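Shown next, in structure tokens, is the structure this report addresses.
A single protein chain has been omitted from the complex, and every remaining protein chain is retained in its original position.
Naming follows writing order (A, B and C), and every chain is counted from residue 1.
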Amino acid sequence: MSFIKKPRINHPGLDTNAVGLTIQDYEGAMSTLCAGCGHDSVSSAIVQAYYELAIEPHRVAKLSGIGCSSKTPTYFLRPAHGFNSVHGRMPSIATGASAANRDLHYIGISGDGDSLSIGLGQFCHAIRRNVDMFYVIENNGVYGLTKGQFSASADVGSPARKGGGTNEIPPIDPVLTAINFGCSFVARGFSGDKTTLVPLIKAAILHRGFALLDVISPCVTFNDHEGSTKSYLHTREFEQTAVYADFVPIRDEITASVDTHVTPVTLHDGSQIHLRTVDPDYDPFDRDSVVAYLREHQNKGQIVTGLLFVDETAPDMLTLSSTTQTPLVDLSFDTLNPGAAALKTLQKQWR
Amino acid sequence: MSFIKKPRINHPGLDTNAVGLTIQDYEGAMSTLCAGCGHDSVSSAIVQAYYELAIEPHRVAKLSGIGCSSKTPTYFLRPAHGFNSVHGRMPSIATGASAANRDLHYIGISGDGDSLSIGLGQFCHAIRRNVDMFYVIENNGVYGLTKGQFSASADVGSPARKGGGTNEIPPIDPVLTAINFGCSFVARGFSGDKTTLVPLIKAAILHRGFALLDVISPCVTFNDHEGSTKSYLHTREFEQTAVYADFVPIRDEITASVDTHVTPVTLHDGSQIHLRTVDPDYDPFDRDSVVAYLREHQNKGQIVTGLLFVDETAPDMLTLSSTTQTPLVDLSFDTLNPGAAALKTLQKQWR
Amino acid sequence: MATQDRVNDFVIRIATVNGTGSASANSLLMKAIFRMGIPVVGKNYFPSNIQGLPTWYEIRVTKDAYLSRSGHIDIMVAMNAQTYSDDLISVQSGGVFIYDSTRRREELHTRTDVTVLPIPLSELANNAFTGARTRILMRNVTYVGALAALLEIDLDTLKQLLEETFSNKQALIDSNLTAIQIGYNYAREQFNCPLSMRLSRLDKTAGHIMIDGNTAAALGCVYAGATVGSWYPITPSTSLFDAFTDFCKRFRTDTESGTQNYCIIQAEDELAAIGMALGAAWNGARAFTSTSGPGISLMSEFLGLAYFTEIPLVLFDIQRVGPSTGMPTRTQQSDILSAAYASHGDTRHVLLFPSDPAECFELAVTAFDLADRLQTPVIVLSDLDIGMNDWPCPELRWDDTYRPDYGKVYRANELRDLERFQRYLDVDGDGICYRSLPGDHPRGAYLIRGSGHNQAGAYTERSDEYIEVMDRLRRKFDTAATLVPGPIIERTPNADVAIVSLGSCHGAIQETRDRLAEKGLASDYLRIRAFPFCDDVRSFIDSHPRVFVVEQNRDAQLRSLLMTETGIAADRLVPVLYYGGEPLSSVDIIDVILEEIKQGKAA
Partner (left out) sequence: MATQDRVNDFVIRIATVNGTGSASANSLLMKAIFRMGIPVVGKNYFPSNIQGLPTWYEIRVTKDAYLSRSGHIDIMVAMNAQTYSDDLISVQSGGVFIYDSTRRREELHTRTDVTVLPIPLSELANNAFTGARTRILMRNVTYVGALAALLEIDLDTLKQLLEETFSNKQALIDSNLTAIQIGYNYAREQFNCPLSMRLSRLDKTAGHIMIDGNTAAALGCVYAGATVGSWYPITPSTSLFDAFTDFCKRFRTDTESGTQNYCIIQAEDELAAIGMALGAAWNGARAFTSTSGPGISLMSEFLGLAYFTEIPLVLFDIQRVGPSTGMPTRTQQSDILSAAYASHGDTRHVLLFPSDPAECFELAVTAFDLADRLQTPVIVLSDLDIGMNDWPCPELRWDDTYRPDYGKVYRANELRDLERFQRYLDVDGDGICYRSLPGDHPRGAYLIRGSGHNQAGAYTERSDEYIEVMDRLRRKFDTAATLVPGPIIERTPNADVAIVSLGSCHGAIQETRDRLAEKGLASDYLRIRAFPFCDDVRSFIDSHPRVFVVEQNRDAQLRSLLMTETGIAADRLVPVLYYGGEPLSSVDIIDVILEEIKQGKAA
């Protein structure tokens, strides 16, 4: 198989965004995933979000591990640099990349196997450092690419597709895990619900710090059957959106909202998200109450979605380490090299 | 340096336990840790607990990773087999060992670096599988053996010993992490408080499933200075025992307690622990309320200790996988080998 | 090679799209031929993808019972419009090109040297069946029917196979039979049947089976008495644990209670997988793990620990194309060096090289015996070609008198009588010491460690104690050379050519030797089955001025290992390398050899 080229047809009538690009400029190569795979819907929501935010695609760096999900960076933002790394270790690549050039937008795409099995350590540590990136877990409860083994997010009692028994080991919930490790932005979406997904993605992109988006993204080939808790059917039935995020671009006039339970959150670039909580008691700024709410609903079998927690004040990794605002890659060699004279002086101590 | 032999003097007058052994039979080689190191106190509490439980020491398997803490299996239970493995990977060794021989008592000793940095993934996954073992983190907030770098459990604002700045990255709390990953037994102790430590250890040993004991165990050489939140001084000041565990051996008559807030928990061998909660609302059987309690007190800077959560009903890994009660190592080859005739029949399908 | 009038000697290739369920149709086709007593080999070319991309299945009908790809395609069944034109090109002159002509494609009728047979397969299936999935599946079975007519496949054999496959699901049997009949009839009506390339019953497959290496290896693990297996999914090793799980369920589960006399753990990654196997092996169980390239890299720290602490461990590496993620669904033999020297420091590991599924079965058992006996990891280097393709093999045999060789273990009764137990004492002078098992007896207790230790197992930082252990480990490796399976040597009087190779190269080499013989060139052949190399390897090479070393990697890794371990100079070892990722064929070898000979260099 070689790289499949997607025919690029320019519709002259296509709308352009604030940087003069059409949505086609944000697309990627033709997907080679299974027809109906949830991951493709996520890619399309990502395309939409970057287009709407009018971020120049070549200022985005797309990273991933290994898995069907991790293939998707090929399928969006063709003019962005991408790095399809090794299984489970994308967080470290992203951490280093961000250290070297803080001015790019980082998006990391991962799967539940990639992030919660082999990659759990790196995932948690990247969260803990609050690396400035948008991190997506395309969560389908299975290892898609290796043909359907249970992943660490498979729910107890979830039956395997072909008589492989049911999963007995408790699942890892990326959302609760992220909150436990101090994540500064935690959201959950559903690949089947693009309308609520796009604003979540936009907020996540603009959040400074680690923004986790866990997307239930059904694997039609291995985990969309009856009984599967990661199927389209099950997710549709049990999804409960707790917090809607309405994205308000910086260019739009930001007016005080009249809705009930609406809280505006100002992002680092000045744009806002308006959080509409369904439950008046839900406080998306209080980690502890969010945990309590999530656990309670999880116990009832509900899949809580939305922008569940956000802390815009948490300093990100490079802030914590006082790294200069200039991307390190842009520093001139003269700035970096102390020179011969300094070397001479320095060496006195070693005599 | 060669192995330091501890002179073994038999005091004829020493007490013996139910299997006829003295406490000396539970000791190990002379410690080579720094004088005053918290880890040595933990070792001595471990010796005490196994002695009191009258477990034959050679039926115990001691495992560890790498670090000062991980050296300690040499310093207790000399007649037990031990496995000082590689850094951060002891949980997998223990998992496999337990699969092969479910009848031994497994104790894993680790450090905060070993379990929360390099070993975080394995630690969480062993918890998730509910491997039947007693797992100790000797938590001092630093890498002792490599001379004092901050570990992942160093608190924000904790100053390094020699002008290495203060730690800025939020710590990982092993207790909350364990609860998040579904741990069936979660306790925290303090190496400076042997009286409460020993019963915790005894309960942890007898718990069937993964029993985590996080012990604040100060590193006198690198992290016991002023300002350190893992110092003796700080821990003494901010320790708050939430749940006392009184161990009641199976041989003792178990009488209903008259105390307030006391709940008996029956362990798999029939012995009991009586949990005395300090706060009447504290429910050590409800994961969610425990999390809420811990987070609340953590936010106040308190170090909550005691047997914080227990679930004696959670099936352990081998129960979940329906593994036979006979240790696999004891199965005869005839039981395991299907024989020539079966092979003949089987192969029909491949013609 | 001309493709005309070749009875029982041609290659059929089926081009499809993955995820369309052609596997069962292809297997039906292959098994039918096999049951007609005609040797076949099946090779699957699939993408690292789940659905929608081109896939090929190749069946070589080989009356001479060759085991490798022929390197040519005689009959192409093109079911994937996306690859039609490439598929047409790939048919060799004189061949046949069959395609789904539901939509007729004139451009496919342009090759005058190829017979193009259009069959409206979709149309035929759609007319006969309902339901999208059924129609797709039945379209595949329809081409089997057409081939039955064109090649003269026994319809009864097909029928019986279907009955066995679907046992009591009569509806399935019926629909499959219908599809076959439709294809059969269509071909009979439209074309001159049979083709000049056709089948004719032989009696060459009696006592043989068609099996893939991963299934056979898994069976070997069951028969060796392995009780603990830990793994992490990775192509192409996954099917080994799938098979092990199936066999254990079948043979090791108490039917009443459902309890299992085994424990299989799907680990969170390869570091954990090998750690678990090590923990179990330390405890005395026969334990193993299985992986492929990236997993070998990740396991390397633990492999060093196992080497230094001397824990038996069996590890299957089903090699695929590297470096890094490489081409996960293509085959290669490129982990030889990494496996031999895996891990930092002075380490070296015992390797076994099965050449086909039957040997996977056999060497799996050997691996456990060797690991226990040598108390060290034994790495079985298989590859995707052996592991995942169906190979014809003599039926597997088992000797019920076999008893595992658990090696030197002091059990409780022996420990009781021992003055003092020293874990790393070389009692017998062969470098192999006595181990004890946890829980057995207090006197057997010691603390195993990856840090410096002395004879007694105690921690040391003393040079002399450390060197003593390291030198003994080196001696143990010498002992290993006397215990591992020796090479298979085939000598011909007055041979002109000498070949050394290993693993899945075997089939292609056998064929190469026949071709060379046809040209009057007799050959000697040594197939290495293990590392460390035993003396026979060296003496074979020594007895030839120059030897061709055939292997499937870029860097001549086996040749490197031969040079460093036997000290033989480079100019006597001529590399013959193929590393494109397809199963090796004699055409990849023969020209290199002939060219060298022409230059008067070989022998």
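Following the convention adopted for this analysis, a residue touches a chain if its C-beta (ideal position, glycine included) is under 8 Å from a C-beta of that chain, and two chains touch if they have at least 3 such contacts.
What you see is a predicted model; the values in this text were computed from it and never measured.
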Chain not shown: contacting residue from C:157, C:332, C:436 or C:586: C:332
Selected from A:33, A:97 or A:215 as touching the chain missing from the view: A:97
Options B:120, B:175, B:290 or B:329, residue touching the unrepresented chain: B:120
Which residue of C:44, C:355 or C:553 touches the chain not shown here: C:553
Contact with the hidden chain (one of A:31, A:44 or A:74): A:74
Hidden partner interface residues of subunit A, rising order: 1-3, 56-59, 61-63, 73-74, 78-86, 89, 91-101, 103-104, 121-122, 125, 129, 317-318, 321-326, 328-329, 331, 333, 335-340, 342-344, 346-347, 350-351
Positions on subunit C where the hidden chain makes contact: 47-48, 293-294, 296-298, 300-301, 303-305, 307-309, 321-330, 332, 334-335, 337-338, 341-348, 449-452, 461, 463-464, 466-467, 470-471, 474, 553-555, 557, 560, 563-564, 566-571, 579-582
Subunit B residues that touch the omitted chain in the full complex: 1, 32-35, 66, 68, 86-88, 117-118, 120, 143-147, 149-150, 152, 221
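Assume only the chains that are shown with their structure count from here on.
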Intercentroid distance (Cα basis), subunit C paired with subunit A, Å: 39
Gap in Å, rounded to a whole number, between the CA centres of subunit B and subunit A: 35
Distance between the centres, which are taken as Cα means, of subunit C and subunit B, whole angstrom: 43
Junction residues of subunit C, two or more chains touched: 268-269
Multi-partner residues of subunit A (at least 2 other chains): 117-118, 120, 152
